[in-house]
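The complex appears here without one of its protein chains, the remainder shown in place.
For chain A:
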Amino acid sequence: MKANHKSKLLLAALVIALLLLPFITDALLGRSWVRIVDFAMLYIMLALGLNIVVGYAGLLDLGYIAFFAVGAYCYALTGSPHLALAFPMMFPAGVHLPFWIVLPMAALVAGGFGVLLGAPTLRLRGDYLAIVTLGFGEIIRIFLNNLDAPVNLTNGPQGISRIDPVSVAGVSLNSTQHIFGIAFPAVHLYFYLFLAFTALVVFVSQRLERSRIGRAWMAIREDEVAASAMGIDTRNLKLLAFAMGAMSGGASGALFAGFQGFVSPESFSLMESVMVLCMVVLGGMGNIAGVILGGILLALLPEVLRHIVVPAQQALFGRTLVDPESLRMLLFGTALIVMMLYRPAGLLPSRVRRRELGADEPAAETSVYDATH
């Protein structure tokens, strides 16, 4: 009981810290960093969604960002004046569906794409899924880039702008709001929105992990043949995991479009998929805390690189030899290799996963765990 009491206290402290986070960041580092934190939250949401696919069910999805793109374009099309320009006869003023209607729609459309891709692929070996998703991630960009002619559906490489901001209970999140005399700028409001969604994804992931479905996923991941011998419908459960991951990606995409107010195909490159995968792998596949840690580390990495690598190179060589962007990708690629070779279960491994991937460093888990809590 005492332990329970203590964990409740810890949780309360964590909640308060998170609620104060935008104000603290704003005060210490400035407004632009609150925006960076917002994006970090979005990435954590994405990583948690991918974790369902890669971490729980053990399926490698290399085009995860494509589902994010589908969700983002769903809201971009229905929540901006773009369709009014493209089809003035049909939508004289644009569609402007409310965000809260588009959000489930975006999740469903992305999930539908997931089923379309997964159904033919998932009855085969896992490798095929990896390559098909890799291809899908690239194809979706070709379509987004080219569907501006002859009918201007996606506005091509220029992207869609002037997307309606998200509003909660009739209050737009895009302007500063005063609540109890405290000013909440837009970035702060979006932070709370993303925080709520991240908490929801964490909750759902946790429940899934301990459910019958979650256990079946883990059984499939560990040994598909054995799992199917135990009466698990492996194909449908794999499809379910893949579709749920896709839905979560689609919902995050809609949030992204509302937050950014602008979407274009270049936000959805292969590199983004790799980055999200890297978050999951680095943190610890199948472990929620690990994935969150991976998300935070990698979302902040580009900023850190930008602030350290460029000045360091300027000081040493007098010019920038390696731009932080490609250095970041190089680090991601290296991280994927090194993690798989030396610490396949991630920085914060889940217990089951560690046994399975055979990492044999029993002491390391506790020390890393303590350091982050």
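Going forward, a contact is a pair of C-beta atoms (placed from the backbone, for glycine too) under 8 Å apart; a residue touches a chain by one contact, two chains touch by 3 or more; residues count from 1.
Basically, contacts and distances are computed from a predicted model.
Asker: According to its UniProt entry, is the unseen chain "ATP synthase gamma chain", "Acyl-CoA dehydrogenase family protein", "ABC transporter permease" or "PqqA binding protein"?
Answerer: "ABC transporter permease"
Asker: Quick one: say which of A:L28, A:V225 or A:A315 touches the chain that got left out.
Answerer: Per the contact definition at the top, the residue touching the missing chain is A:V225.
Asker: Among A:I131, A:V171 or A:A199, single out the residue that touches the unshown chain.
Answerer: A:I131
Asker: Pick out the residues on chain A that sit against the missing chain.
Answerer: 54, 58, 60, 62, 117, 120-121, 123-128, 130-132, 134-136, 138-139, 142-143, 146, 149-151, 224-225, 270-271, 274, 277, 281, 285, 322, 326, 329-330, 332-337, 339-341, 344, 356-358
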